[in-house]
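Of the protein chains in this complex, one is absent; all others appear in place.
Lettered A and B in written order, each chain numbered from 1.
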Amino acid sequence: MSDSGTAERNSSTSAARKRWEPWNDPNERPHVQIANVTKRFGDFVAVDNISLDIYQREFFSLLGPSGCGKTTLLRMLAGFELPSDGQILLEGEDMSGVPPYQRPVNMMFQSYALFPHMNVETNIAFGLKQDGVPKPEIERRVAEVIDMVQLNAFARRKPHQLSGGQRQRVALARSLVKKPKMLLLDEPLGALDKNLRTQTQFELMNIQEETGITFVIVTHDQEEAMTVSSRIAVMDHGKIVQVSTPAELYEYPNSRYVADFIGEVNILEGRVAEREGDHLLVQSSEAGCTIKTGPSADEPAGRQVWIAIRPEKLNIALQAPPETGVNCLSGEVWDIGYLGNLSIYHVKLDSGKMVTATQANMARLIERPITWEDRVYLTWAPDAAVVLLN
Amino acid sequence: MRQGLTWFNSASLILGFLFLYLPIALLVIYSFNESRLVTVWAGFSTKWYSEMWNNEGLMNAAWVTFKVAFVASTFATVLGTLAGLIMTRFGPFRGRTLFSGMIYAPLVMPEVITGLSLLLMFVAISLDRGFVTVTIAHITFSMCYVAVVVQSRLITFDRSIEEAAMDLGCTPGRTFLQITLPVIAPAVVAGWLLSFTLSLDDLVIASFTTGPGATTLPMKIYSQVRLGVTPEINAVCTILVGLVATGVLVASLVTRRQEMQREREERAAQAAP
Partner (left out) sequence: MPEPTEKTTPGAKIAYLAGGAASTGLIAGLHARLLLFPPYRLFVLALIRMGFSGRSLVIAVPYLWLLAFFLAPFLIVLKISLAEVVIAQPPYTPLFVFIEDGFIAIQASLDNYLFLMEDSLYWKSYLSSLRIAFISTGLTLLIGYPIAYGMIRAPKRWRFALLMMVILPFWTSFLIRVYAWIGILKKEGLLNLALMQLGIISEPLTILNTDIAVYIGIVYSYLPFMVLPLYANLEKMDLSLLEAAADLGCRPIKAFWVVTVPLSVPGIVAGCFLVFIPALGEFVIPDLLGGSQTLMIGKTLWSEFFNNRDWPLSSAVAVILLLVLVIPIVLFQRMQERSARAEA
C-alpha cells in the first residue's frame, strides 16, 4: 500500500464521513442498542447502567483507562458475560439468551487467541466449519480473506511460526471470514510496536470500509481511537463520560476528565464574572487575567468553572500584546522541550501555575528566539477556550 | 554473575548424583552376577533373567500388575482430566471446597491410611477383593495426580483460545474436544504415564486392597525381599527400572526436541520482517 494511496483514501473517507452521520439522523435505526446495561461482579460494579446506540458501518471505539469497564462491555456484546441488568439488542433482537456460539458477532482477541495446533488456513476455516458451510465454499472464502490480509505465503504455517504482525492479521481474518454483523476488537493493536501499529490502523480502516462490517474496538490508546473511529465513547469507572466524533471530543470535551484524557490540555480555574453577548467573561486568579470564552451556554455569575485551552492554541511571544487584561497569560519560561517538529514550552505563571504551550517549528532555527527565564506572553483566540463545569 | 562451578559446586553435584545413582547401578550390575551371593562377583551371566522368566509366580504377578496399571491409569486419566477441567474452568459451584480438598488430600495421605480405608470400605460393602478392588484403589489415588498435572497446564494456557472457538460458533462440548484437549494433550499423556508408573510401583495400597489371585509384582518382590536379596529379584528390578527409565527419557527428549524446534521457529518468525 503506497503512502499517497493512503492519504488519498483518507481524505476521501473523511469527506464522506462528514456527510455520513447516522447518529444525527432520527430516521436511522441503530444496529446495536445497549439499553441500561449493568454488570456486577459481586459487589464490584464493572459496567454501570450504560445506554448506547451503535449504527451500521460504524467504527466505534470504547476508550478509557484499564479497569474502566470497556472490556467487560465488549465481552457482554460477544456473549461471554451476561448483563446483570439491562438488555443488548442486535438489529432489534434481544441477545441476552443467545450464547456466544450462536451470536452473529465475532471477536478479535487481545492475545489473538489463535489455535496453536492449527495452521493459518485451518484457523481461519474453523468458524465456517462450525456452521457446516460446504467445503468448496469454505476454501473459496478462506482464500479470499487470506488474500485480503496478504498472508498467501503463510497459509500453511502454524501460529508460532508467524511474527506478531502476521498473527494479528490471522486473528483479523479469522474473525472476518464469517461476515459477522458486528466485529468486536479487544485492543487489536496493543501487542504491536509503534511503527507497525500506525500502519495497521490504516489497514484496519480500509478493511472496515471494504467489508462494511460494524466495528467496535476497545482501546486505551487515545491516538489510536482518534485515528480509526467514527465515534468514540470515553469511559470511566463503568460509566460513559462522553460519546462524540473524534474532532468534537477534542475540541468540545464535556468534562475535565475527557479534556485531560484526550490529548494535552491546560486547565485554569475561575468564576463567571458576567455575560457579554454569547460570550462569558471568567475571572481567574490562577490565570491572572479575565478570560473571554467562545460562544457558550449561560452560567450564573459567581459559578465556579474551568477553562480548557489546548497547548497548540496558545501563542507564545516575547512582546506584550496591546491589551493584557483579557485572554493574556504572562509568566516565565521554565523549561523547553525540543521535539524537532514542535517545541514545548513550560511557562510558570505569576500565580505559580504551570502552563504548556507548543509551537510548530516552521523555520529552521539556529538560535532560539525564546529561551529559559524569558518573560513571555501567551495569547489565544476566544473560541479556543472551552468552559467546563465539572 | 560469573557462571561456572566452584570446586564445591562440582563436588556436591558429583557426590549427589553418585548417591542417587550408585545403588541402582549396583543393583543392575549384580543382576548379571553368576553367583547367588550378592557380594561375590563370579562372572557375567544372564541366567537369573531366564530363571526369572521361568518363575511362573513372578510372571503372573507381572501380568496382573501391567493389567491393573493399564486399566487404572486409563480410567484415572479420564477422571483426572475432568477433575482438572472442573477445578480451572467451572467457576464456583456448591461443594467446590470439598472437591478440591478431595483432589489434594490423597496426594499427602500416607499410603497406609488410604489402603486401610479402602479395604475397610470394600469389606463394608462386601465387594470381593481382587483385580477390581486394586484397580479402583489405584484409579482413586492416581486420578488426583492427573488432576494436578492437567490443572497446572490449564492454568497456564490462554483461556481466550477457548472463548475464540465459542465465538466462532463452537459449542462448549465441542470446544473441549477440538481445542482444549489437543492443547493440553501433552499434560494428559504425562498424567497417564505418571498414573501408570504409580500403579506399577505401589506396594502398600495394593497389599491392603488385593485378594487371592491378584498379587502384584511389588507385593511379590516385597515378600521375597523379606527373605533376603536374590539376583532373581535384581533381574526383575533391572527390567522394571529399565522400562520406566527408557520411557521417561524418550518422552522427555521428544518433548525437549519439539520445544527447541518450536523456539527456533519462533525466533525465525520474529526475525523475518
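One rule holds in what follows: a residue touches a chain if its C-beta (ideal position, glycine included) is under 8 Å from a C-beta of that chain, and two chains touch if they have at least 3 such contacts.
No experiment lies behind these values; they were computed from the predicted model shown.
Summary of contacts with the chain left out: across B:Ser35, B:Ser117 or B:Gln261, the touching residue is B:Ser117.
By the touch definition given at the top, chain B reaches the unshown chain through residues 1, 3-6, 8-10, 12-13, 16-17, 19-21, 23-24, 26-27, 30, 38-39, 79-80, 82-83, 85-86, 89-95, 98-99, 102-106, 108-113, 116-118, 120-121, 123-124, 136-137, 139-140, 143, 147, 162-163, 166, 171-177, 197, 200-201, 203-204, 207-208, 218, 221-222, 225-226, 229, 233-234, 237, 240-241, 244-245, 248-249, 252, 256.
Everything that follows uses one rule, which is that only the chains that are shown with their structure count from here on.
The centroid of the Cα atoms in chain A and the matching centroid in chain B are 54 Å apart. Residues of chain B touching chain A in their complex: 158, 160-161, 163-172, 174, 179, 182-183, 262, 265-266, 268-270, 272-273. Those residues of chain A that touch chain B in the shared complex are 78-80, 99-103, 105-107, 109-111, 113-117, 126-127, 130-131, 157, 160-164, 166, 174-175, 178.
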